[in-house]
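Before I ask anything, here is the structure I am working with.
Apart from one protein chain that is not included, each protein chain of the complex appears where it belongs.
Coming up: subunit A.
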Amino acid sequence: MRLAENDPIQNEQTGGAEPPMIELAGVTKEYVKPSGEVHTVLRDLHLRMAKGEFCSFVGPTGCGKSTTLGLIAGFEQPTGGTVKIQGEPLQGLNKQAACVFQTDNTFPWKTVIDNVSLGLRLRGISKAEAYDEARVWIERVGLKGFEKHYPHQLSGGMRKRVALAQCLIVQPQILLMDESFSALDVHTRSLMENELLTIWEETSASVVFITHDLEEAIALSDRVIVLTAGPSATIKGDYRIHLPRPRNVSEIRFDPEFLKLHEKIWNDLRDEVMISYEQSYQSR
């Protein structure tokens, strides 16, 4: 289904003629607490992500998954190491990225079509042209007929679809997803996961998917990164998911290969979750 040169594994093995889409080179993030203590969130992260790779980050609560995403997006700057996008060190906001947040992305004072076309309008594209393109995306995410609705007239799942269309219309090289589906109910969620895969397979975007749900991570990704428990979290495991695509998210969970992977990664993740639990008990 996907082009061979987009195969992340091949790229990494040949060293990659082109630089990786995202590279974290010894990235460390520290905060100075009001008490003057230095709190290390992330320590010495090394990671290379190929173009078109779907990569999930899992880890116990508070391990710095979202901080990692914030660093890639350029919302925050690392205190050590560099974030490189296509070989270039990232300065300021990441212009190649779009982000679907956990809470709403949609602007409540804009209709669906205005929300979706916003990225194009901000780039100075005429309203008529932006609307035409937006209609295509609205149809692609299955919201045809809702162009003139305001976000609060839509359900949570529909708002996520708007958010997805809003991000993808600008054809980002990198799609960031910060626990994007975690606020949805189970059924809507698996629907949205399938939809995401279908749409993503037509694009060449790399995806950074933050989640606390290991099953979701495995079902969607090419690669699952397990982070250690915070503070000063780092990468504990890096797993390739060789399940065939296209995938059906709700069925793939019963695949024996899936179960094997799940067990393997969970063994890694469980220890970290236990550490995280103990820490939260001790701090109480």
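As a working rule, a residue touches a chain if its C-beta (ideal position, glycine included) is under 8 Å from a C-beta of that chain, and two chains touch if they have at least 3 such contacts; residues count from 1.
One rule holds in what follows: contacts and distances are computed from a predicted model.
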Name of the absent chain as recorded in UniProt (options "Serine/threonine-protein kinase RsbT", "Fluoride-specific ion channel FluC", "ABC transporter permease" or "Cytochrome aa3 subunit 2"): "ABC transporter permease"
Candidate in contact with the missing chain, chosen from A:V58, A:A98 or A:V249: A:A98
Touch list for subunit A against the chain that is not drawn: 73, 75, 93-95, 97-99, 101, 103-105, 107-111, 118-119, 122-123, 150, 152-153, 166-167, 170
